[in-house]
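Every protein chain except one is present and positioned as in the full complex.
We just call them A and B in the order they show up, numbering each chain from 1.
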Amino acid sequence: MAKPKIATTSLAGCFGCHMSILDIDERILELVELVDFDKSPIDDIKEFHHRCAVGLIEGGCANEENVRVLKDFRRHCDILISLGECAILGGIPALRNTIPLQECLDEAYLNGPSVYNPAKTIPNDPEIPLLLNKVYPCHEVVKIDYFLQGCPPRADAIWETLVALLTDKPVDLPYDLIKYD
Amino acid sequence: MPMSQTIDFIIDGVEVSARPGQTILQAADEAGIYIPRLCAHKDLVPHGSCRICTVLVNGRPQSACTQPVAPGIVVQNDIEKLNNVRRNILDMLFVEGNHYCMFCEKSGNCELQALAYRFGIMAPKFPYQFPARDVDASHPDIYIDRNRCILCARCIRASRDLDGKHVFEFVGRGPEKRVAVNAEARLADTDVDVTDKALSICPVGALMRKRQGYADPIGRRRYDHQPIGSDIEAKRSATG
Partner (left out) sequence: MSENWQTMVKDVCARCGNDRTRMMDIVRLVQQECGCVSGEAMDLIARQVDTHRVEVESVVSFYAFLSNRPKGKIVIRLCNDVIDEMFGARRVAQAFEQQLGIEFGQTTPDGLISLEHTPCIGMCDQAPAALVNDVVVTYLSRDKVGDIVSTLKSDPDPRKLVHKLGDGNNASELVQSMVHNNIRRKGPVIFDPLPNGEALKRCLALSPAEVIRDVKTARLRGRGGAGFPTGMKWEFARAAAGAKKFVICNADEGEPGTFKDRVLLTERADMLFEGMTIAGYAIGSDTGILYLRGEYAYLRAFLEDVLHQRRNAGLLGKAVCGKQGFDFDIRIQMGAGAYICGEETALISSCEGLRGDPKNRPPFPAQKGYLERPTIVNNVETFCCVTRILDRGPAWFAEKGSKGSPGTKLLSVCGDCKQPGVYEVLFGITLAELLKMVGAEDAKAVQVGGPSGQLVGPSDYQRTICYDDLATGGSIMVFGPNRDILPLVDKFMEFFIEETCGYCTPCRVGNVLLRQKLQEIMAGKGEAADLDYLEDLGQSIVTASRCGLGQTSANPILTSLKNFRGEYTSRLIEPEKGMKPTFDIQAAVREAAAIAGRGPAHS
């Protein structure tokens, strides 16, 4: 029987949650016994090739490309997990949510204390995805089945959750593994 | 009042003896039964605003922190109906403000966060409101981060009743309500002092001393291993 597939992605995140996936250390060998990776930065597969049992989403939705990828994950994965504070809350990128978009762009490209931009241009290549009006938590865009809190979530929490889901057991994390930081 | 006078009643099926004048919350604490709470604090007069300590007294909802004990009452506390309400209230507080636990100095020692841990909340069921709130860092040693304020009035009560000042007070109404300071605008222009009890009594990271963040490493913070309320519950397991 073919192994179940999992996919991962980092939207508006810092890849810290992916680092935490790798932090399961030698158990990664057990994991590859359990699953095959499909679309994921870990194996650098860019598009989905198969339907996946589990999709792990790091980061929230800051631009239209994030939304496209997230919806793609929803369509290809049986179970979606929001991994970490950025996927769940918007995280650090969501700090811009209380500031008008134009002000954010001006600060980032024109007025910020460390900006060197003599041409005074705000990048606007059609290839650059449009920013959303605010950073959205993933569960406000698609339905999310599980949430793993933390910045990043503890490697043990990721491991226990994945193993439980892949072996059809209930996800029941101990107190020590539920942390928001 | 004679010492022998007691008021007997029941919480969650357990018979509890209280002294006259005690609230249900105080009596429960002494009996080793934890009723979740946020605005209540043992050194402060009850405020009854967060509503997390809502219990059913003979079937009627009451805040345990304000409701006096009475003979023969039957109090329900740890029941799913109320725990669902409590989760909803915690969710409301999380989405009402901007609670970025990942960089908050209070994380690990924060009572709001600890309650959410205790109730196993993985994500609020309500949409984040992302309100625009301000930070007052005018004072050399103290700052107010209103993003994290949950309007529990602990600082207001502590400043007034414990510090003998009146540094804080609510202004505005409804969703616009916020904690203001006794000055034109800035905390620096008040008589607040870094030793004021009003600061350390904040349950969240809204009122903080500067240059003291992250003093406790992860793993050694107050709620890293033991859920909030464990100290109270330990009394009961010790005696029972």
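Basically, contacts are C-beta pairs under 8 Å (C-beta built on N, C-alpha and C of every residue); 3 or more make two chains touch, one makes a residue touch a chain.
Not measured: the values here are computed from a predicted model.
Novice: Of B:I10, B:V74, B:A132 or B:V171, which one is in contact with the hidden chain?
Specialist: In the complete complex, the chain left out is touched by residue B:V171.
Novice: Who touches the missing chain here, A:V67, A:A157 or A:I178?
Specialist: Considering the complete complex, A:V67 is the one touching the chain left out.
Novice: Among A:C17, A:A94 or A:L132, exactly one should touch the missing chain; which is it?
Specialist: A:L132
Novice: Pick out which of B:D12, B:D78 or B:E96 touches the chain that's been left out of the picture.
Specialist: Only one of B:D12, B:D78 or B:E96 touches the chain omitted from view, namely B:E96.
Novice: Take the complete complex as the reference. Which residues in subunit A touch the chain that isn't displayed?
Specialist: 64-65, 67-68, 71, 74-75, 80, 101-102, 105, 122, 124, 126, 129-134, 136, 139-143
Novice: Please output the residues of subunit B touching the missing chain, sorted low to high.
Specialist: For subunit B, the residues touching the absent chain are 46-52, 54, 61, 63, 66-68, 81-82, 84-85, 88-89, 92-93, 95-96, 125-127, 129, 150-151, 166, 168-177, 180-184.
Just so it is clear, only the chains that are shown with their structure count from here on.
Novice: Round to the nearest whole Å and give the separation of the Cα centres of subunit A and subunit B.
Specialist: A distance of 33 Å separates the two centres.
Novice: List the residues on subunit B that touch subunit A in their complex, please.
Specialist: Contact set of subunit B toward subunit A: 98-104, 107-108, 113, 116-117, 120, 122-123, 127-128, 130-133, 218, 224-225, 227.
Novice: Please give the residue numbers of subunit A that touch subunit B in the complex, ascending.
Specialist: These residues of subunit A touch subunit B: 82, 85, 88-92, 94-95, 97-99, 134, 137, 139-140, 144, 146-149, 151, 175-176, 178-181.
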